[in-house]
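For this view, one protein chain was removed and the others were kept in their places.
Letters are used for the chains, namely A, B and C, taken in the order the chains are written, and counting of residues starts over at 1 for each.
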């Protein structure tokens, strides 16, 4: 087993990786930059290396050099940054450092999204109709022609990078040009590559993914599916496993398709196979995420398997240690992503110093975060502050726990999307488990506060006002249009 | 199901109960006194009632009246205080309020410890030889004669109350008088009843218990065993499930004995059946704890069952909802009790205001506590501050997580026994799982700190000194005898 | 004594309080004339009020520094406070100045000073947290000033432009 691992990431996923490494007795080296210094991953590691600039998180050569310097035998890339870059994996391999993830060859294969779609279709699994190529911003006519052939509605997707940046739903031909411009630009900003490709859109849809894990000895098993349909501005907010709306036959079909695709593409380590489910109940494969996912804890809660440990063991050449028959998918798990975002300001990121930061707790609950009271939430990186994961034997039980956990998560110092999450988990359609992507388009009413409690809260406001000593007649919330719009987080229209 | 439950307890168990009630959509009423106001249970409940004195936590009539006043249909007593008082349960029953626990009849039966020992022996299950009666402090001669007949070593036990207060190991006849005086006095202080009885002592021993749960419809199942051998000054510190040293045949035998005893005594709701295992591998039943135990979370981690929810459902008249065959005991779980105690001062309680209070986290970890940064740790009650519970598929995995969790639990403002826990979980004998009660008598070496790290910590001390600006030549720790000794927490000699 | 009109989630209450002291004993306030018992412990935290007990019901709160909202376990509540004894009324600010809602980098400026713009028209693009944020006109009018240029980093709250 490795003695030292370089954790080439930051925030909650770096904390997550370091914890497992320490459980396994492996030394960890963490990275930080000026804005990261107070993050928990710096405190929990055995060693830490200061980056002269945050850009170095994405600099393959710099990271390989750091790994050499600190004697790391392996690098865990986390998610985002260089996690799925085949060139980075190859640079590690060439330097004699183990890249904890799929092989560079598999990463290269998976990265070519159009080739993957074609290979999967050739293997007899349905994929969305799509453009034959990806297009630079300079290739507007070719993109427009491909859109004409594909028809509407369609989805613009960035060719590089697995995250939702750059994804746009285009309902009408008249929207195409302006949306494509925005998407090119957003993709360039996020991934350094402005290329886009087109896929037919399914409306409404459900977004499903299957976690698969494989070793270098030919073992490949699935760990059940996750639903990621509930989104806000194209970003997943609440995920759950199992998907509540599937029949057992659909579920089994989905799992077998994921395994077949995993074998076809040579997936090892942890990969996630993503699908869209249309309103007629048909699955379409869309892409493979060849890394640990943000929502992996819900799978861990159900299976009892530490996925990061599995990644490390498999990367060290060990066999998986369990077969498909050994995997028990127990109960239901849900995750809510708590972001440092300002609900009063279009959900723009809300950096700052955390004052209060008290987790919810109790049986079947887990909170993953890099933060603590006194920690700085940096402005430079994504706004994910904490993940709240609830498990129970039944879906109703898990939902009850998640609702309570979200209500009890005490955070002050930055704004968060907790009120949005509360509205989602309180929605009857979510409780019913029948939701699809239309859920994201409908307004979510807030909880009905009983009149007595509303009166109590008015008293609280009065006392807060007096304690502050503010002279503020007619203070109004600036929820009215402030002249700002976060373009890349707009809801699909 | 109940709409409102009065939580007639405080601290971490009150928090624990409130969380489950809220998960189930049940309103909760919490209690507090002047020293308790900042505890989390007050903040998380739907309502709270101020007690004019902390003594009211033990006042059955006052609690029944509060339950009436706030419209509670049921009372959850937690552990300690009135949890096992049959008179309190009867007072609830007579007031038409559901007591969440066994029936008052079962509690009355279980409370007569000598009668229980005799009934269990009559049913063919081994029990320790014991005195035929319990003795007041005024009955010294009768106690001494009983001790003569029983022989040495023997254990003095308080006749009332389930906690370890008043328990004394007597190795030699010459120790009996002084130890009995102390034990009478300690029992009177803790339980208002100075009576003691005697049991033969097994040296070395292992302390085992089996969790059983039953409904009012005749269903009774066990949820596996827990080991509680690791103690400090007669108080459990680290518990685990399963007991690592048992053969499968022993385990099955233990479970079946516990179920037989539970049926014999009419146990419903949650009860714990306690046994001693002697060096020859024989089990002896000792007593029944007719309430939720401090260490119940390790059973929850293995079974996935919320024991407090089960208590509430069963008390509401519902059937258990699972059979023995439905119970899966998965993996291994361990719990460490983090107490606000001063290791530099004979582990005396260390009250105060918490400054830093950051939990460990990650997969398979849970922390139960009433505390948070800024909370006051009161002087009046027991020093249990938090419980850290680690689970994994394997014992080695759970131990790795617990070690890391204990090392990462960041607490300042009060002293804690975390260093003691670290030494326990780092001990090779604990890792081997072969320990018995002799473990508690041996000195525990601290971790070997690598020389480089020791140097770093010296640098830290230097900087701390300079920042404080202290002129302190030759400051010495007051670990030398300070003239104090906490009698009731002395280790067995 | 204070007398306030508090509107919360659309419901209005008139609240009269005695002078507040820094103690943890209970006080009685009047809500629409009815007495309500309140315990608001000092917390020593930077927030001045992070929890209280009203008529035996505990509330943990996050209070907006500008008191535009309160977060409780029920969600986010919109608040409006009117001091019925205050002598000066402050109008709500609604000018055409556009402040940076987040620190970031100006990547493009799409209009020039003097230009006429329509409500919602994009004025510039601010890149922050790997996202492009389009900044739009808060009203129809004339661009009075543009204070930034492409490539410039801006801090939170800096006035980027003004539409008059």
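Note that in this section a contact is a pair of C-beta atoms (placed from the backbone, for glycine too) under 8 Å apart; a residue touches a chain by one contact, two chains touch by 3 or more.
Keep in mind the model is a prediction, meaning the values are calculated, not measured.
Participant: Which shown chains does the hidden chain touch?
Facilitator: The undisplayed chain, in the complete complex, is in contact with A, B.
Participant: Quick one: say which of A:13, A:26 or A:48 touches the chain that got left out.
Facilitator: Within the whole complex, the residue contacting the unshown chain is A:48.
Participant: For the chain that got dropped from the picture, name the residues of chain A it touches.
Facilitator: The missing chain touches chain A at positions 30, 37-38, 42-49, 374.
Participant: Contacts of chain B with the missing chain: which residues?
Facilitator: With respect to the unshown chain, the touching residues of chain B are 165, 182, 185-186, 189-190, 343-346, 348-349, 351, 355-356, 379-383, 407-408, 410-412, 418-419, 422-423, 446-447, 449, 451-468, 470-479, 481-489.
Note that in this section only the chains that are shown with their structure count from here on.
Participant: Would you identify the shape of the chain contact graph, picking one of line, ring, star, complete or other?
Facilitator: Graph shape, chains as nodes and touching pairs as edges: complete.
Participant: Once every inter-chain C-beta contact is counted, which two chains account for the most?
Facilitator: Maximum number of inter-chain contact pairs occurs for A-C.
Participant: Measuring between Cα centroids, which chain is at the maximum distance from chain A?
Facilitator: So the chain farthest away from chain A turns out to be B.
Participant: Taking the mean of each chain's Cα atoms, which chain ends up nearest the overall Cα mean?
Facilitator: If we average C-alpha coordinates per chain, A lands closest to the whole-structure average.
Participant: Give the residues of chain B touching no fewer than two other chains, as numbers and ranges.
Facilitator: 44
Participant: Where in chain C do residues touch two or more other chains at once?
Facilitator: Within chain C, the residues that touch at least two other chains are 45, 57, 60.
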